[in-house]
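What you see is the complex with one protein chain gone and the rest in place.
Note that the chains take the letters A, B and C in the order they are written out, and that residue 1 is the start of every chain.
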Amino acid sequence: MTRYSAFAIVREALRGNAGWPRALPDAAPRQRYRVIVVGAGGHGLATAYYLARNHGIADVAVLEKGWLGGGNTGRNTTIIRSNYLRDPSAAVYEKSRSLYETLSQEINFNVMFSPRGVLMLAQTHHEARAFQRTARANALQGIKTEYVAPFRAQELCPILNVRGPRYPVLGGLWQPRGGTARHDAVAWGYARACAAMGVDIVQNCAVTGIRRAGGKVVGVDTAKGPIDCDKLCIVVAGHSGQLAEMAGFRLPVESVALQALVSEPVKPLMDIVVMANTVHGYLSQSDKGEMVIGGGADGFNNFTQRGSFHHIEETVRALCETFPVISRLKMLRQWGGVVDMTGDRSPIISKTPVEGVFINCGWGTGGFKAIPGSGWATAEMVANGAPGHLAGPFGLDRFREGRMIDESVAAAVAH
Amino acid sequence: MAEAMTALGGAATEGAIRVAEAPPTGMIALRADLSTRAVGKAVKEATGIALPRALRIETAKDRSVAWMAPDEVLVFCPWEKAAGLAADLSEGLGDTPHLVADMSSARALIDLSGPGWREVLAKGTPVDLAPGAFGPGDFRRTRLGQVAVAIWASGPERAHLICFRSVAGFVFDWLSMAAARDSLPGLWR
Amino acid sequence: MSTRLATGGTRIDRSQRLGFTWDGQPLQGFAGDTLASALLANNQVLVGRSFKYHRPRGVVAAGPEEPNALVGLGTGGSFEPNARATTTALADGMLVASQNAWPGLAHDVGVVNGWLSRFLRAGFYYKTFLWPRAFWKRLYEPAIRRAAGLGRAPDRADADRYEYLYLHADVLVAGGGIAGLAAAREAAQAGLRVLLIEQEACWGGRAATDGVTVDGKPAADWVAGTVAELQAMETVTLRLRTTVTGVHDHGFVTALEAADAGPRQRLWRIRARHIVAATGAIERPLPFAQNDRPGVMLAGAVRDYAVHYAVSPGDRTVVVTNNDDAYRTAIALREAGLTVPAILDARLRVEGALPERARAMGIPIKPGHAVAGSVGRGRVEGVAVCVQAGEGAVLETIPCEAVAMSGGWSPTVHLWSQAGGKLRWDAAQLLFRPDPARPPIGADGAAIVTAAGAANGVLPAGDCLEDGVAAGRAAAKALGAKPQTGKAATAAAPEEAPIEAVWCMPQGAPPALRDKIWLDFQNDVTMSDVALAAREGYESVEHAKRYTTLGMATDQGKLSNIGGLAVLAEARGATIPEIGTTTFRPPFTPVTLGAIGGEARGALFKPTRKTAMDGWHDANGAVWEPVADWRRPFCYRKPGETVDQAVAREVRNTRRNLGILDASTLGKILVTGPDAGRFVDTLYTNRMSTLKPGRCRYGLMCNENGFLFDDGVVARIDDHSFLCHTTSGGSDHVHAWMEEWLQTEWWDWQVYTANLTEQFAQIAVVGPQARAVLEALGGIDLSADALPFMGWTEGTLAGIPARVFRISFSGELSFEIAVPAAHGQALWDRLMAAGAAHAIAPYGTEALHIMRAEKGFIMIGDETDGTVTPQDLGLDWAVSKKKDDFLGKRAQARADLTRPDRWRLVGLQTLDPRTRLPDGAHAVDGTVLPTGIRRTIGRVTSTYMSPTLDRSIALGLVERGPERIGEVIRFADGRGHIEARIVDPVFYDPQGERQNG
Partner (left out) sequence: MLQLECPVCGVLADETELVPGGEAHLQRAGPDSTDDAFADYLFTRANPRGVHFERWCHVYGCGKWFHAARDTATLEVFGTYSAQTTAPPDDIVAAIRARRPEWEGPA
């Protein structure tokens, strides 16, 4: 594998760029593996990567039904933050964020992690109190965030209209080391790094069945024939339900469409990421100059990767009100992803009723930011056969015990 | 007793059409199983109007009965007659399970006059308002922009909009904008 | 140079001159011009700079596929970046500025990127900028961001407004060319409601420029006749300058109208039962070296500019092609009196009507020839000629001012594909066309889109009209209507010989040439870039697109798509259909964000719910607070007062004298019927059915997950009826919650509900003087015997029919009076007048909060957050042990909800009474979790400075709290701690004597 560097760029350029070797792997599957990971999205690839890197388990195949990174990894708004309220969430998302800090160097692939800072606007008194609570929780969780006043929010994002007639900005939760990364690059970089350690990544290889013997998994049937394995890890987001059914169990998960859109590119307009939860809109600017916009999810089960247009309208309306200068920019492209929502909107990293089968799903609308931490925690669980303290709280058992990990903090106001 | 204050105090505006809040109007909600004879009878006796079909409103003299749901009608009458009429309805229904509530203050009634009313409302409601699709006597609960409303076509050039009192100001502003001069799309000749 | 011809121009009106400025330079055009035709008429060939290498760019196309002619329009609040000159109608006084060039369009420092291009190949940034780590954000990225982008954003709010328009149609026809017109006509004649939408300013599409005849007459005549016929039909709506931007699910279609009056743009939200996509086709560039040089244009566009706008691209135009259609351009130019030095036709055998005609006009045709490269400084000055079969050896260089290229046409399948329709490869015509076997489907599972004409892959003009007729009839049939049968009009155009594949020109072009063959003009993607991507394993079409950014520019690959696929196919030794296409996503052309937002801006952004007394509050110093969709006075500020001072004053005055609160926003839901008691017993955690008429009881509602979500006082009206009060935020939700259970679970129960919230204005009269002021109004006996605590009565108060509830959320003597909202202001006025003698003063939500906290009453949303149970809040007394079921009961029996160490409600008193515990502060026990997180044992839920007790007070949830009364715990605050003692949550009047007055 050619080591990427400025020097390599010059060297290859002088040779007419004819010497670049294959970067994206596509192996033919072997007869058996110690671990099979289903799904070559960010989470699946990261799981395989840390299995090899942290646990010395490289006898791994990652099976992808389409092209790697083609699911939600390549369809999200690339926001990375860890300013969560509940300890279990904070732990895994901050682990993830801190891994992002050095990921480019570690896997020798520039994922363009850009700690430009994430600002969540408080636009009601209730939200203001909730964010102060979060900021104080973060302080105890070792996560650097602060609750900022409106004038500071304005400083951080000059195009912000803090005096909106309907929802003035009362303050904000600011995470200076939150930011964005290049979503495709995260999948590509992990894939390239996995291959370098001997992990097989097999594209266009849909899993059609899960073979069990005596309540234990022994292998899978795929579009490219049967493959044996000791352990199976399902990391397929919106399609978890279908895979779980093959393995013979059901999940507390529903798949819905989540939409995003980008504007035409413009010269630098805002440097940070702003999230306005009260009005359901997120906004950041990509390195290309496009305004990247994310909004609310559909309320009904949907596998089409096409969402309902009225969500786009609500989001765009809210953002034009919050950032008046974007009103005359134009939407260039809109798309949707299939996200998997759990009963408490928090993820599942868990063993399953089937011995040897593990599952990682339920990241809902927040999966991209979690990729490294999720992979880290899942690899640990798969390698040891039991979740560690990062994955522990996210087990399926919580739904039976009523141990919700609820980050919504009762959006509804009273009095 | 103090005189009744409507939500908008009778506000009005002239644009591509005329938008004006109606004077205080009696509105009574009746919930009961409309499919039972007893209910139809009670309504007929109290109002002089037979139960309307789904999505319709029937009018006689100073009263109208609008179909809201299979178990609900909204009765319009002169403001001062509302209390009495509500009592009559409840009495007429006797033991038949029902709910009668004087809602005269709960809603605002806005009159739209001018041939352009369809195009004004078409800027905000998913209802098919083409002349052939929605005509006099039609009564449809839906949304206008972001709020719940009911649209009542009372004539080719006249319609009424019913919305909750607390959002009447918003709806009036919305209508004023949508009915701005020279802003009609020119759909229906 | 490009200029305006003395005569001709079917779309311009030479009698109307329009002045506009281009980068400050005053220019003139005619009414009917597009901005692009006007610029070309003024010899403005250089119109922009490319995205990555900042190479000079000129107009290539004449429609929405234009990748280069993007400009800044207008100024201030009317400024629009990235406006497409080819689809912008010229207007008088238009201010037009070039983009992405500094200091100027002609001399742009960004061109250095171009000189470095070989170091900046596809994906280079993934491979470098890795060290030092901090430099990415601080140095590399800012540089990249500055270079990127195209236009600049406006610097102020949008000066215009937008609106929606909802429309329903049986058949929506997208595209007003001859196919679309024919389809609309057939559908309309079948008696259907038809909506015909065309993006351009006039009907007929390419028919006029392509020399089509219909029934022997010029196409223009048939077009005019058909349009007139359609306009005469009541059931038909026609619209020009409106673009169908997206076909969504269940026949939902968005279209953007450039409105003439009123709003700037109108977003049409169409529901169509069937859609005919007659959106035509888009011409493909030819892949030869320096095909991006200004002056190189699509042959069809050159023809459009000459015929429609009388624009000459230059005296000498070389035509290069692999098909017959481009000959029309040569002929048109010749007929306009211009020179065509040569037609370079990559095909060896050139025959057929059009070439014959060109020959007859004396235009030199060079079969088997190709372009080795365009030459010129800044703009085309000539083309180097080679043979297509070779590797680019230059035979001669032909001087010229323009090159008209045609690589064939691709059907505009966007609408078909957006909605989920699949494509098939037509090997004869070398194009992807809609596969009728795999159409987009509607709610009924049947095809909902029919493609027609060129969009359907039917390119020859004659068949095109016929296909439109067929599509219109098919649509009618699909909707169960009776279409006409028999012969429709027939169009004719010269026969065309087959196209030949040219995916690289010349076919053997060496890397040195391929480095300069542009596929994506705006994003600077060359053949070499795509080949490199494939070699590096980015061979899936989506990978290649994302790695090279091919097709991700503002034209969304309308020109580059097929070319890129061909390169991938070659690199992988596969066929184009094996590679497949990327997904087509809406919108077809970019849509203004403001238009998507619609009318909802400023005051109309979101409804604000107002009570009957809203105007009075506003006129009397209310500081507003949004509560759900309502606005409520947070407090009433007097001149010179701070908010905190006002709040403290309101609290003290209410406790000492008399306060008055607008409580109208509280939910009021009537529940009535034989099974009403059973129903409220199921909704509330405590028993309500035992309540006597005339009495009130406080109740809690939990969701099925066992967590508290709303609370309020329930009044028993009569045997069959309960009036349930909810929180302000909760009224709609609770009413919907009730209806949901009644309709979907217990539909056999005889219960009716009605949300009376809006019917009543509710006023709380609170404080020692409360009874006195009400007695002054007179009408109802409110003595303690007549109306004991937690009782209600009704009658006429000050001449207004009223219901009076003796309930207290402040701990003071308190009456809540409900009157019809129409009389709310009247009652308020009377109370203010009568109360003057008792120092009456209104108070807002903050005073309300403080007084309830002083009494240890919980507030939904403060003490609760969706994970708190009644038991956590010490409200066990309000949770029935006897009832065998209520919503939430089962959930509260689960392991985690019965943990003995759950956080429970307590009062908190800082050891220093002047120190207020901060909002959201957490209590710590000094231990650390395995995750490195400091363990918390509680948190503050409400915290205030109590004006009544003149010290800080707080409520909080603490692990095993009630068992630890008296204990001092530490709350983290920055680096330090604040110590607070755990106390009983009731800080004030623990015996509850004051509410008895």
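In this text, a contact is a pair of C-beta atoms (placed from the backbone, for glycine too) under 8 Å apart; a residue touches a chain by one contact, two chains touch by 3 or more.
Quick caveat: nothing in here was measured; it's all calculated off a predicted structure.
Novice: Need the list of shown chains touched by the one chain that isn't shown.
Specialist: A, B, C
Novice: Of the residues listed, A:54, A:102, A:208 or A:242, which one is in contact with the missing chain?
Specialist: Considering the complete complex, A:242 is the one touching the chain left out.
Novice: Among C:23, C:381, C:739 or C:794, which one is in touch with the chain left out?
Specialist: In the full complex, the listed residue that touches the missing chain is C:739.
Novice: Of C:889, C:916, C:934 or C:994, which one is in contact with the hidden chain?
Specialist: Touching the chain that is not displayed is residue C:889.
Novice: Sort through A:12, A:127, A:184 or A:254 and give me the one touching the missing partner chain.
Specialist: From the options A:12, A:127, A:184 or A:254, the contact with the absent chain belongs to A:254.
Novice: In the whole complex, what residues of subunit C lie against the chain that is missing from view?
Specialist: These residues touch the chain not displayed: 248-252, 271, 441, 443-445, 704-705, 736, 739-740, 743-745, 747, 884-885, 889-891, 893-895.
Novice: Need a quick check: the contact residues on subunit A for the chain that isn't drawn.
Specialist: The missing chain touches subunit A at positions 239, 241-242, 250-255, 298-304, 308-310, 342-343, 399-401.
Novice: Provide the residue numbers of subunit B that touch the chain removed from this figure.
Specialist: Residue positions of subunit B that touch the missing chain: 54-55, 68-70, 72, 126, 140-143, 148.
Assume only the chains that are shown with their structure count from here on.
Novice: Any idea how many Å lie between the Cα centroids of subunit A and subunit C?
Specialist: 22
Novice: When the C-alpha atoms of subunit B and subunit C are each averaged to a single point, how far apart are the two points in Å?
Specialist: Between these chains, centre-to-centre, one finds 32 Å.
Novice: Distance between subunit A and subunit B based on Cα centroids, please, to the nearest Å.
Specialist: One centre to the other, that is 49 Å.
Novice: Once bound in the complex, which stretches of subunit C touch subunit B?
Specialist: 161, 163-168, 193, 234, 237, 257, 259, 261-263, 266, 269, 271, 599-600, 603-604, 606-612, 630, 670, 672-674, 750, 752-754, 756-761, 799-801, 820-826
Novice: Quick one: which bits of subunit C touch subunit A in the complex? Just the residue numbers, please.
Specialist: Interface residues on subunit C, with respect to subunit A: 51, 79-82, 118-119, 121, 124-131, 133, 136-137, 141-142, 144-146, 148-158, 246, 248-249, 252, 254, 269, 420, 511, 528, 532, 535-540, 542-543, 546-547, 549, 554, 556, 583, 585-587, 590-594, 596-598, 600-603, 605-606, 608, 625-628, 634, 705-706, 709-710, 727-730, 733, 845, 848-849, 859-862, 864-867, 891, 894-897, 918-922, 924, 929-934, 936, 939, 972, 974.
Novice: So in the complex, which bits of subunit A are touching subunit C?
Specialist: For this pair, the touching residues of subunit A are 4-6, 8-10, 13, 16-18, 20-26, 67, 69-70, 74, 87, 90-91, 101-102, 104-105, 108-110, 112-116, 124-126, 129-130, 132-137, 139-142, 159, 161, 164-167, 179, 182, 184-185, 188-189, 203, 263-269, 279, 285, 287-289, 304, 306, 308-309, 312-313, 316-317, 319-321, 324-335, 389-390, 398, 400-404, 406, 408-410, 412-415.
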